[in-house]
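Of the protein chains in this complex, all but one are displayed in their positions.
Right, subunit A next:
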Amino acid sequence: MLRNILLATSVTLSLLAAGPAFAAEKKTIAVSIPAADHGWTAGVVYHANAAAAEINAAFPDIEVVVKTSPSASSQVSAIEDLSATRQLDALVILPHTSEELTTPVAAIKDNGTFITVVDRGLSDPEIQDLYVAGDNIAVGFNTAKFLVENLGGKGNVVVLRGIPTVIDDERIKGFQDGIAGSELKVLDIQYANWNSDEAFKLMQDYLAKYPQIDAVWANDDDMLLGVLEAIKQSGREEIKYALGGNGMKEIIEKVMAGDAVTPVETPYPPSMIKTAIYLTVAHFTGHAPVRGSFKLDAPLITKDNAAEYYFPESPF
């Protein structure tokens, strides 16, 4: 045990481990997440596996099991299979959809399982013991604030939004709140489905349509990659800022390098799954109360704090 404590890297971890974990029998924590089908979910899978490996090594009394599922229905089957084959002490779940997962998760809770919900809430918030999420409104709001300040309160902005979902709506709402009261004008908002190819095309069209664009905001970094390529091709010089969101490592690298057009980034980090797993483990090992809601801030990532959000090994 002593050696394990020494191995544990973070201060928090060693504090947690010093708790009464000794006597307890082995606890099982199941982690159910969507399969990697695009950059962000790939990051979730990476961080969930990393957390499982670290915790399994640090705490012999805890076993973290990670299961990925490609769809909502297969996620339902996955958690039912998990709970049928063993006693689950905790379930950390990032649900595919709120509605479909609510009843199955409620059934698992009825067996006495501690429920941690990540990112997307269930339809009934009573079910969760712990809720961990990022702040989509802040993603839009902080980006908008940065643009208002750095463009001197006025200018023309074009926006690329993702797939029609709550996440997308919240980011756009935050952005509109952020520019309210300034003379920043949103020339256009169109969907590009969080896809770099579609963003490339949309940005080409924006450039053809508007002779003067001061800044571009793509509410996700995959789209920002397409935007940057379209700007580069056009040779247009007047665009001062092209910003994204989420914290993709390629974009964080730009921020670290002091890129003039993309000097900042806002995180909606897939590593929140790791935060959720560690907090859940604390409930069992640290005798630390964790019930409640934990909302990760989306502060501006600048050159100074970029390292905190940079995961070179992650696919995202």
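Here is the rule we use: a residue touches a chain if its C-beta (ideal position, glycine included) is under 8 Å from a C-beta of that chain, and two chains touch if they have at least 3 such contacts; residues count from 1.
One rule holds for everything that comes next: contacts and distances are computed from a predicted model.
Choosing from "Carbon-monoxide dehydrogenase medium subunit", "Multisubunit sodium/proton antiporter, MrpC subunit", "Response regulator receiver domain-containing protein" or "ABC transporter permease", the protein name stored in UniProt for the chain missing from the display reads "ABC transporter permease".
For the chain left out of this panel, the touching residue among A:Leu202, A:Ala242 or A:Val290 is A:Leu202. In the complete complex, the residue from A:Ile189, A:Val261 or A:Ala288 that touches the missing chain is A:Ile189.
Taking the whole complex into account, subunit A touches the unshown chain at residues 35-39, 41-43, 45-46, 161, 164, 188-191, 194-197, 200-202, 204-206, 208-209, 222, 225-226, 229, 233-234, 250, 314-316.
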